[in-house]
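Removed: one protein chain of the complex. Kept in place: all other protein chains.
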Amino acid sequence: MPEGLAATHEHASHPALRHHFENMEQQREAGTLGMWVFLVTEIMFFGGMFLAYTLFRYEYPAAFVSASNHLDIKLGALNTGVLIVSSFTMAMAVYSTQIGRQKATIICLILTMILGATFLGVKAIEYHDKYNDQLIPGQLIPWRPFNPEVAKPGDTDPHKLHLIEGATTQNVQLFYWIYFAMTGMHALHMIIGLGIMTVILIMAWRGKFSPEYHAPVEISGLYWHFVDIIWIFLFPLLYLLGRHLEHGG
Amino acid sequence: MEEFVIPKQPGSNYLNAEYGLKSWLLTKDHKRIALLYLGAITFFFFIGSLYAMMIRLELLTPQGDLMQSSTYNKTFTQHGIVMVFFFLIPAIPATLGNFLIPMMIGAKDLAFPRINLLSWYIYMAGGIITIYALLAGGVDTGWTFYVPYSTTFSNSYVIATGVGIFINGFSSILTGLNFIVTIHTMRAPGMTWFRMPLFVWSHYATSLIMILGTPVVAITILLVALERLAHIGIFDPAAGGDPVLFQHLFWFYSHPAVYIMVLPAMGVVSELIANFSRKNIFGYKFVAFSSLAIAVLGFLVWGHHLFVASQSVYAGMIFSFLSFTVAIPSAVKVFNWTATLHKASISYDTPMLYGLGFIGLFTIGGLTGMFLATLAVDVHVSDTYFVVAHFHYIMVGGTLLAYLGGLHYWWPKISGRMYPEGWGRFSALVVFVGFNLTFAPQFLLGYMGMPRRYHTYPVELVSWQVLHVLSTAGASILGVGLMIPLIYLVWSMRYGRIAEANPWHLPGLEWQTPSPPPTENFLTTPIVTHEAYEFAPPEHKEVVGKFERQQPAES
Partner (left out) sequence: MQSWLPIPESASTLSGEVDALYYYIWGVTVFFTLLISAVVIFFVIRYRRRNPFEIPRPIEGSTKLETLWSVIPLLIVITFFAWGAKLYFAQYRPAQNAIEVYVVGKQWMWKFQHATGQREINELHVPVNRKVKLIMTTEDVIHDVFVPAFRIKADVVPGKYTTEWFEATKPGTYNFFCAEYCGMNHSGMRGYVVVMEPTEYENWLSGNAGQTSPAAAGRNLYESLGCVSCHGANAEGGRGPALLGVYGSKVVLNNNASVTADEGYLRESVLNPQAKLVTGFGPIMPSFQGQISEEQLLQVVAYIKSLSTSKPEQATAKPAPSATPSAGAKPSPTAKTSSSPK
């Protein structure tokens, strides 16, 4: 029997409807699913690095504790708070578009971006500290290779590396490689996230969103929350090792 | 059988809708993007074949008299890299998959047409960077890049090649993402999951592997580059690292990658067998689910590449067992294809010849995989020509044959022309003969002890040279067999017989539009009311033999 032919669509299509989709609902569903699938690939990508972290932490626990304690926990905690709040402001931005409040959307997006930029600024400070203490691994910075000063017992200088029993500077370098790879990748994703937010902000400013059409904001929100969640895992794994133990440094 | 009603078109199709380079390079039409891929992939296949020819010529004699060792090492490395990453992985999904998936499910395009175009540009960028690396001096690490050779000892363009492959990986990821979202959200009304052609099912399974596995190889390549550039130490035992960790990370992707290469081919074969037997595939649901099973199980077997690599004996046993389980769904497919032929109406057109050839050669390739999954035998044949023969049976005897079969089958839809059938059958035969002569001797060579990646071999082992000569002879025949379709397919684009919309008289959705199709595929969205491969009305269905007789199906 012949294939049935659907009646031609009569509705005036939404200006944002792409021609290959049947309707806005299908477009929204496709966009959202697309972002979820993309986030799965990101999990696999970061997963490789989490695997390396797990393996080397198991191999060299003392070195990892020593290196972790050298990170600035205050800045790390500050950044964690900043990102959590930014996820809240992002969720508020999505909610605002859902109920059609353009001004609230814009404010929430701007707040999210400010918080994101704050995160990156704090990260820059941390990286600079590592640069000063010569903790950037290998020869990533050819003129300042990995060569931290190791503190002698009794020396409490926070810029020196305090090694607990069983730790070697070589294994500490492995920690810092993982630290820079993971936080670096994460920061790159934050920067991309800020770029996405800029585009969404411009679209919001131009009044493109409404209760009927706000999928891009939702989808960007998914991405932003994902980047936040990666950090929620990174923070304890990198910053909080062995903090509850008494140590000499 | 009733004729299907095809709306008349005033001669406008996706090929002539717009002219000019920009209309091709900035197209969002999945069919044009498929052709962009077709051209690029053909080019890379040609490059990879040149390297193959050089390898076979060198191995005619036991001495290294055609080229120096360092050149030979680059030749086999580059043969592998070009063929795996720039031909086998994208060939069927990016050309046939891109072209057909929207049409087979009744959609106007893929979910994200611009991302589709982007993924072609990413493929080209990766390809150009890799070509640059090859021309600048080449890479000699083997396509597997084992450390510490690739990170510390090789003086070749490892990082440049790595960058090319890294970038190319994103093309794969985006294609997979596009397919998954399209299949989930853009099926036409009435096109349920179990009414989809098996070609779509196998591409769905392939896409799952693409999105889950490719990021891991991306990070692995990144690590190799960092180790090479900045001496981080992750793979360097002197710095506390582990060279075998690389092998685990690499094969975690690269084993599933081989299923990326073969699952789409199996999808094509399902189409060929069903349509050229005028019968639905026996055990449709089992074939559909076996694609998913292969995708899942394929992620659990990577350690079978490390049986002699100092992996623990107990891990080896687990991976060996799992490797056997992944063979079962493939066997199920072969049995189902064979059963489809029972009481069918079989035509001997070129696509069917390729499909039948696939069944035979993939069976051999898959069964020889059993030798490799068997621990004690793998100890002997690992890293020998036995492995080389095994994977070429799957990739050439399997994937390449299916690709050629699919190209011929859908050629009228893609180009609006028919290829010359006589030449088609002839070259299919030449390819089949040449292929077997090339690779069957290599099983024997492998068990006799010839290691792979060897530039020279012992002069006193005359039997080895005999087998190599046979293999090279076969490769020459295979080369000729592959040149012929290249010539007549190109010829047919201008001089071939003009094809009607449905030259093979088939019920698939893709055949219910003109050949070539209009840009939007269907003038109006189809509403699907029948099952896949439904050549006859539903009340004629039966369950085979004396087991059950089904009531006439409800529509």
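A few comments on the model shown:
Chains: A and B, in written order; residue numbering restarts at 1 for each.
Heads up, the rule we're going with is that contacts are C-beta pairs under 8 Å (C-beta built on N, C-alpha and C of every residue); 3 or more make two chains touch, one makes a residue touch a chain.
None of these values were measured; they are calculated from a predicted model.
One of B:12, B:192 or B:345 touches the chain omitted from the figure, and that residue is B:345. Touch with the chain that is not drawn comes from one residue among B:26, B:136 or B:317, which is B:317.
In the complete assembly, the contact with the undisplayed chain comes from B:382, out of B:350, B:382 or B:515. Considering B:279, B:392, B:413 or B:468, the position touching the chain not shown turns out to be B:279 (whole complex).
The missing chain lies against subunit B, touching residues 1, 64, 69-70, 73, 140-142, 146, 148-149, 152-154, 237-238, 240, 242-244, 277-280, 282-286, 307-310, 313, 316-317, 320-321, 324-325, 327-328, 331-332, 334-336, 338-339, 341-348, 356, 359-360, 363-364, 367-368, 370-371, 373-380, 382-384, 444, 447-449, 451-458, 463, 533-536, 540-545, 547, 550. With the whole complex as reference, residues 60, 62, 150, 152-153, 163, 165-170 of subunit A touch the missing chain.
The rule is simple: only the chains that are shown with their structure count from here on.
If each chain is reduced to the centroid of its CA atoms, subunit A and subunit B end up 35 Å from each other. By the touch criterion given at the top, residues 2, 4-5, 107-113, 173, 176-178, 180-182, 184-186, 189-190, 211-216, 218-220, 223, 226, 229-234, 239-242, 245, 249, 509, 512, 520, 524-530 of subunit B touch subunit A in their complex. For subunit A in complex with subunit B, the touching residues are 1-8, 18-22, 26, 29-30, 33-34, 37-38, 40-42, 44-45, 47-49, 51-52, 55-56, 59-60, 137-140, 170-171, 173-174, 177, 181.
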